[in-house]
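Here the structure comes first, spelled out in structure tokens, and everything after it is commentary.
Only a single protein chain was left out; the remaining protein chains are all shown in position.
Naming follows writing order (A, B and C), and every chain is counted from residue 1.
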Amino acid sequence: MSDNEEDIIEGSDEEGEAMTASEVLQKLEEAWITERMSPTLEKHQSELVDCMLDQINQMSENLKRCKKYDFRLAIHKMEIDRIRYVLSSYLRVRLEKIERFAHHLLEKQTNLSNEDLSILSPQEAAYAKDYASSLEAHFQNLVLQHVPENLRTFDRGKMSVKPNLDSYVFLKVKQATPGVLLEDDTGEGRDEEVDFKEGSQYLMRYKPIMELLQSGAVTLI
Amino acid sequence: MSAALHYPSYYPSYFSIEDILATNEKVPCKFEKTACDLGFLDPSGGSKDLEVGTKLELPCWLARALASRRQIVSCQLPKTFRERYREILKADAALVDLHTLSPHFYELGQHLLPLAGPEGTTLGLLLVETLRERLRSIMDTSLNTTEDDAGTRQSKLDQLERSLFLTGRKTFRDHQLWLSRRAHIVTTSYMVTQHNKRKFSEVS
Amino acid sequence: MLSEKALELIKELDRSKDGKLPAFNEDIIRKVLEEMNTLFQQNQRDVGEAAAGEIRYFPSIHLRHAALDRNKRCLLAYLYNRLERIRAMRWEFGSILPADIRANLCEPETQWFNRYNKNLASYMRSLGEAGGLDLTQDTKPPKNLYVEVRCLRDYGEWEVEEGDTVVLQKDTTHYLPLAACHHLIRQGVLEQVE
């Protein structure tokens, strides 16, 4: 890699943890794949997103200084396009889930003790709020205000769309975890314990591994 | 956004069209209590009230509401889920035209579970076993059927099976596209294509 | 049977899959609301009686209430699923819908669509620090910076990048930056050649 290239890719990245751009990208790709495969919304990764967005903006700026028709230009532009695709796709999948589970997610949000645990990024939370209230307003406007009084409420508990945590997912173990408890879903008490070995892959229900996913011990594939 | 690759499994919500349709299937009921002024619901009877003992086919949603707490009605399983058909399904589930039998077989079956009483366990097993029996051939055909055949293949499947079938087909096509290195080609939005087609057929 | 009108709304949506959006069925909605009011009034009356000790009215009250709930569910499901389709259209057609589709939306739906547009736009703008990220772009993993496209209909002059314009005429072939012409492909003006 020439100095010039280094310059284009690295840009300025002094603050924050010492992660190289390619490490950030790798993390982002992991989050992206997990998000696509997960039945519910995973914790937001705004830092990664912001960092990568910064990165491609920086790269674009740097490229403007390049001579036109430098053949490296095409390669760098391509790289920007690829990163932007991962970002867009990741955020799109999230947005789709945020819309679908808007009420459910917002309710979880309000019960939070600590803002750091929030699944939604601040922007996403604002988006979800507006989306949910626009739905409710629409229901009120066209139907609910015209029905008999005792039926006018929009019962969030009953009506909000919730994710199916019983979905099956493929996963890969990143950190060995002994004794993962798998409850028997037929409720007949035939619970099982599995030792997750590092690098092994499983197909199982989402619910039992939800926490492992959050802690980063496993990743979806 | 419909281009998203993950296929969430079927999971009905309050707004689910499929679920509303499935809960509209009829269930044979017998009134255990008189329902005043509702005689008009029984087209054969002429009385003002629905008397005790009146037999009526009610939609599943209503049957469940009436059977649950106050036991205003008692329910029987619809004939598809009764002994005779259970035998047929047990004999060779893969051959049965489930769509004609009950277009929302599995979903309705689940809604019937609380109504089934002692037969509940049998019913539950029936649902699982039937799907297990049929799944292999559904998967097989969904991946190995020509476009023209797909319609007839689908015609004997219940709603849930159809969505499995279509998911299989779509995955297969996407895979093919990827193998032939054409997955990256940007295409016109599906809705736009449909819209243009309709406009075109209106013009001509 | 009760709630049959309400079911018609659901069936109407079930029939019109394939991204079609039938005209907003105000007529049936009104009829369902009427049915609901009638049921409600009858229940009011019977509840009065029941309160006075006539427990024989309970079954009917219960039954009507179930029907009222069912009607409500159908109505809301009708609205919800229509909005879902309208939302999908934002991603497929862009922020301006074709006139004949717009005609099938009722006024509150149009308002909702506009609000959705605004909300989406401000979300996309809020991403990152430099002007945001357009999520409606980049729908396919990029393989090339430039693509060969064919023009499917006369579109007229079009600005590719700053200062650079192309006349898009039916049956002409162009080689253009994918990022610039992506939305025209999605809208069916251009077609990507393999």
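Points worth noting:
Rule of thumb we're sticking to: contacts are C-beta pairs under 8 Å (C-beta built on N, C-alpha and C of every residue); 3 or more make two chains touch, one makes a residue touch a chain.
Basically, contacts and distances are computed from a predicted model.
Chosen from "Cell division control protein 45 homolog", "Ribosomal RNA-processing protein 42", "S1 motif domain-containing protein" or "General transcription and DNA repair factor IIH", the protein name that UniProt gives for the omitted chain reads "Cell division control protein 45 homolog".
Residue C:Lys170 is the one among C:Arg30, C:Arg45, C:Arg125 or C:Lys170 that touches the chain not shown. For chain C, the residues in touch with the chain missing from this view are 145-146, 148, 150, 157, 160, 164-167, 169-177, 194.
Please note the rule applied: only the chains that are shown with their structure count from here on.
Ranking A-C and B-C by contacting C-beta pairs places B-C first. The chain with its Cα centre farthest from the Cα centre of chain B is A.
Chain closest to the overall centre, judged by the mean of its C-alpha atoms against the mean of all protein C-alpha atoms: C. Each chain gets one centre point, the mean of its Cα atoms, and the points for chain A and chain B are 32 Å apart. Mean C-alpha position of chain B lies 24 Å from that of chain C. In chain C, 69, 76, 80, 140-142, 144, 178 are the positions where the chain touches two or more neighbouring chains simultaneously.
Among the residues of chain A, those in touch with two or more other chains are 92, 95, 159. Within the complex, the chain B residues that touch chain C are 1-3, 14-17, 20-21, 24, 31, 33-38, 41, 58-59, 61-62, 65-66, 69-70, 72, 182-196, 198-199. Those residues of chain C whose C-beta lies close enough to touch chain A in the complex are 29, 33, 36-37, 40, 68-69, 72, 75-76, 79-80, 83, 87, 106, 108-109, 112, 115-116, 119-120, 123, 126-130, 133-135, 137-138, 140-142, 144-145, 178-179. Note for the complex: chain C touches chain B at residues 1-3, 7, 10-11, 13-14, 18-20, 42, 46, 56-60, 62-63, 66-67, 69-70, 73-74, 76-77, 80-81, 88-89, 91-93, 98, 100-101, 139-144, 147, 178, 182, 185-188, 191-192, 194.
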